[in-house]
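Apart from one protein chain that is not included, each protein chain of the complex appears where it belongs.
For reference, chains read A, B and C in written order, and residue numbers begin at 1 within each chain.
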Amino acid sequence: MDNETILEVREKDGLLVHQGVIRVPYTWAAGEAASQFYAGLARKVIYGIRCTHCDMVFVPPKKTCHQCFAELGEWVKVSSRGVLETFTVVHYSEPELHPVQAPFAYGIIKLDGASTGMAHIIQGVDLDRLQAGMSLEAVFKEQPEGNYLDITCFRPAGEAKGHG
Amino acid sequence: MDNVAIIGVAQTKYEKGKTKNYAELVYEVSRMALDDAGLELADIDNVVTTTNDFYDGRTIACMAIAEAAGSYGRDATNVEGDGTLSAFYGLMRTLSDVYGTTLVTTHCKVSEGAPRKIFNQMFDPIYDRRLGMDAISSSALQARAYMDRYGITQEQCARVSVKNHGNARNNPYAHVPLDITVEDVMKSPVLADPIKRLDVAPVSDGACAIILAKEDRVKNGRRKPVWVKGVAHCTDAYRLGERDLSRAGALEEAARKAYAMAGVKDPSKEIDVAEVYDAFSYMELLWYEGLGFCGAGESGRLIDSGVTGMAGALPVNPSGGVLSAHAVQVAGLARIAECVLQLRGEAGRRQVPGAKLALAHGITGICAQTHCVWVLSDTPAKEV
Amino acid sequence: MAKRTAIVGVGQTNHTSKRRDVNGQELINEAVKRALADAGLTLRDIDAFVIGNMDHFEGINCVDGWSIDGSGAYMKPIMKVTTGGSTGGTLGSSAYYHVASGLFDVVMAIGWEKNSESDTQAAISTCADPILERDFFGGAIGPNAAEYAMYMKQYGASQEDAAMVAVRDHNNALNNPYAHLRKFITVEEVMNSPMLCYPIKLLDSCPRSDGACAVIYASEDRAPKIAPRPAWIHATAVSHDYVYFGDYDWEAMPTLEATASRVYKRAGITNPLKDIDVMELYLPFSTCGVVWMEHMWVCERGESPKLIRKGVFNMEGELPVNPSGGVLSTNPIGATALIRIGEAALQVMGKADDRQVPNVRTAMATAFGSCYWFEATILRSTMS
Partner (left out) sequence: MEEKPNQATELLELSSGKAEHVYYWHCGYYTSRFLLGLRDQTTILGVRCSACGRVYVPPREVCGRCFKTMNEWVDLGTEGTIYAFTVVKLPYVDPNTGLPIKVPRTDIYVQFDGADTRLMHWLDEGDETKIKVGARVKAVFKKERRGTIHDIEYFTQV
């Protein structure tokens, strides 16, 4: 059975269903901007990149401004705190996708100093109390691995608690 | 634009776990579309198919349907995306000097793969893919952004679900016709708030095909030709955090262009029926605004008023919409096919009486990053 | 109104085995910016985009939306077309029909692939039918190897004949700054290179590359204002015929013959050897450079080795083939066939620098996909 596509065969009314798989692993080059971003996260610093043309500060950073098509190169240190713009509490379970167990929340957080929002996971908060506009801060991973989850999640910002 | 008509349409019934393989589904609709148009394959100059290697579970999935779509021996090409885009490319080929008729096919067997995981493959592998978002959770972010901004209520979204599932009872192709109430929707399990089970389109398999023809190739057949008046598509920024999720900017732009081509000045008054891509109930409301059926933030009142119900002035999704049948890439082309039936007066129990101008709409991408808008009419443009 | 269409700008990356310094979006961006610079345009001038690659090579679903930061298609129309190895040809046709339809004036086609990001052979093997053929399909090399084995038996051709094609293409690449492999080779070196799949050896086969290509198409209204000598598209054609690999008749090569016949007829070409000044052919293996010339009616059956030995297809020959170095020197799969079109356009435009063939009036570019899907484009220096 080595190297056979079909794992399992089901039969119903003389018709077959074959269970199979595609398993092609990928290694994606991050590029310079994302590499710099992750290097920053390893030092618990969040970097954005500014478009000198339209003044947008992109977090996470990228190489080209989608509005001006200008090459971006002006790095900006942004706050690890920001405002929750929108969110959802996920109640279903999808273990192959979700990095944490449901229920948990996704949100889009605009960090202070950034013009764009960052999609991320929100934890450490009573999920019923989530509200757009509340202040959140990034929680950094202790052993960074060079990926988006080097920020493990966002949680309510320390002294901003209660400002909801 | 020269006059081009849709002269044949066909759909399978949409359901989960269809036993035909996708080549067989494509053959079914290709054959039926030809029969509908009263044509033989020899009358078709070229073919545009639609595939997605992730949903189909193979690379270069267009190979698998070559014979079934009638591609053998004729020029053929393949689009990956919503069927409204394949149809648009088919329209371009028909408008060129090279071809006079085009068969456009779409198929999708969503139930054969893992649709949430497949959707997740749209996210950026170097950034946010690891968050594990899928169609439901990402759309929930859009739903809340939109609803919060304008005070749209969950009950108003639920009304879309009630209306469309109810309309689906009149559509023999629909997958999930339901007789439900706003309360049923509100009480259905929360998946990713504010999205609940009954706010979500089903996982469906199916296929759809249409045939486009230049004016001089439109025969006086038994079917009334339906004329293409305006088409446009537009794509927003990629990352969710770079978009204003409370507005459908790309839809506004696509609609503006399509209306300009079609000479539509006030869509809410001129359009008789619309079929829009409501993968989630909130989407239909957001699309009303993007399409100019009402002002920003007014969609809640529009659905409450019943204007978009079957008895209203602008019925939306008489077919039951995508909420009642969602074979992903097929869904946009099915909107076009449904509009064609409406303009022919052949929509059976879901017919909007006297429909003369119809709008079909498709989306693709995360939170509908891309929109495509079609304006169709029962009469050709006047001679210029 | 249908419009005449020309290529007015070409941009490509410096192709290489692995671009660690850029992600996919950034790679695309390099080609896009170079194409804009070549045409003297800005992004504002581009009305629509088409993009293509293969999903399972990079593991990204719906690259049209994903590409925005690289392609620049923000708040503009973009769609994805894909047909496997021939994707680049399909992209060129798509951009052509966008313009030829009269609906768009200036359109950019973008092809790309980062083959370094997955195992190309593994990914390509998923193009075979998963139920019946995938486990027996070792990638594109198998059928091509079998094809040449049969050809040698039938016509007494040799492995050296194919090696001469490899030498021609590889050594032409020395004149092309964008080519991936740029190393002088001899027939002996080809013959001594490791056997991959009898009779195809390492230096007979294409590499896998990271790269992108962007080509700008413009209508008759715009093209002459953009480029002093645009490359006018006189015809495109495509053919494919089968579903399973075992269906194909390699001795007859029906799809290549149909494509060539169709494109010659549409462009009014009766004697390709005389009527065409340069060809950029999608030859994934040197063996194809022997056999396929005959199926493209360049010479009689079995005659190709003789012409190769005479140097007819060399740079100084009667019909130079692959001045760029072809696919044997550069192969970012989704871009590969678009590079053929771009290179053919550069030849017509007189902008091919060190690889320029003098006085090119008519050029041909082809595309080949692993389902024996062929596309061809004829470009000329005159509009009609």
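Criterion: a residue touches a chain if its C-beta (ideal position, glycine included) is under 8 Å from a C-beta of that chain, and two chains touch if they have at least 3 such contacts.
Model, not experiment: these values are computed from the prediction.
Trainee: So there's a chain missing from this view; which of the remaining chains does it actually touch?
Mentor: Looking at the complete complex, the unshown chain comes into contact with A, B, C.
Trainee: Determine which one of B:36, B:112, B:236 or B:378 touches the chain that has been left out.
Mentor: Of these options, the touching residue for the absent chain is B:112.
Trainee: Which listed residue (C:141, C:256 or C:337) would be found touching the missing chain in the intact complex?
Mentor: Missing-chain contact among the listed residues: C:141.
Trainee: Give the residue, chosen from C:8, C:181 or C:197, that touches the chain omitted from the document.
Mentor: Hidden-chain contact among the options goes to C:197.
Trainee: So which of B:126, B:147 or B:271 would be touching the chain we can't see?
Mentor: Within the whole complex, the residue contacting the unshown chain is B:126.
Trainee: What chain C residues would touch the chain not displayed?
Mentor: Residue positions of chain C that touch the missing chain: 20-21, 59, 119, 121-123, 125-126, 128, 130-139, 141-143, 145-147, 149-150, 153, 195-198, 241-247, 250.
Trainee: List every residue of chain A that touches the chain not included in the displayed model.
Mentor: These residues touch the chain not displayed: 1-6, 9-11, 14-32, 34-40, 45, 47, 74-77, 146-147.
Trainee: Suppose we count only contacts with the excluded chain; which residues of chain B make the list?
Mentor: Interface residues of chain B facing the absent chain: 17-21, 23-24, 27, 31, 41, 54, 57, 66-68, 70-73, 109, 111-114, 117-118, 125-126.
Throughout what follows, only the chains that are shown with their structure count from here on.
Trainee: Have a look at B-C versus A-C and report the one with more C-beta pairs in contact.
Mentor: Here the pair linked by more C-beta pairs in contact is B-C.
Trainee: Could you work out how far the Cα centre of chain A sits from that of chain B, in whole Å?
Mentor: Each chain's C-alpha centroid was found; their separation is 30 Å.
Trainee: Quick one: report the Å distance separating chain A from chain C, using the average Cα coordinate of each chain.
Mentor: 37
Trainee: Taking the mean of the CA coordinates per chain, how far is chain B from chain C in Å?
Mentor: 34
Trainee: Quick one: which residues in chain B touch 2 or more of the other chains?
Mentor: 57-58, 125-126, 237-238
Trainee: Would you pick out the residues of chain C that each touch at least 2 other chains?
Mentor: 23, 56, 58-59, 68-69, 74, 123, 126, 130, 134
Trainee: Inside the complex, what are the residues of chain A that reach chain C?
Mentor: 3-6, 18, 20, 22, 24-34, 62-64, 66-67, 69
Trainee: Which positions of chain C touch chain A when the two form their complex?
Mentor: So the residues of chain C touching chain A come out as 18-26, 29, 42-43, 56, 58-59, 68-70, 72, 74, 114, 116-119, 122-123, 126, 130-131, 134-135.
Trainee: So in the complex, which bits of chain B are touching chain C?
Mentor: 1-2, 23, 51-54, 57-60, 62-67, 71-81, 85, 88-89, 91-98, 118-119, 121-122, 124-126, 231-238, 249-250, 253-254, 364-366, 369-370
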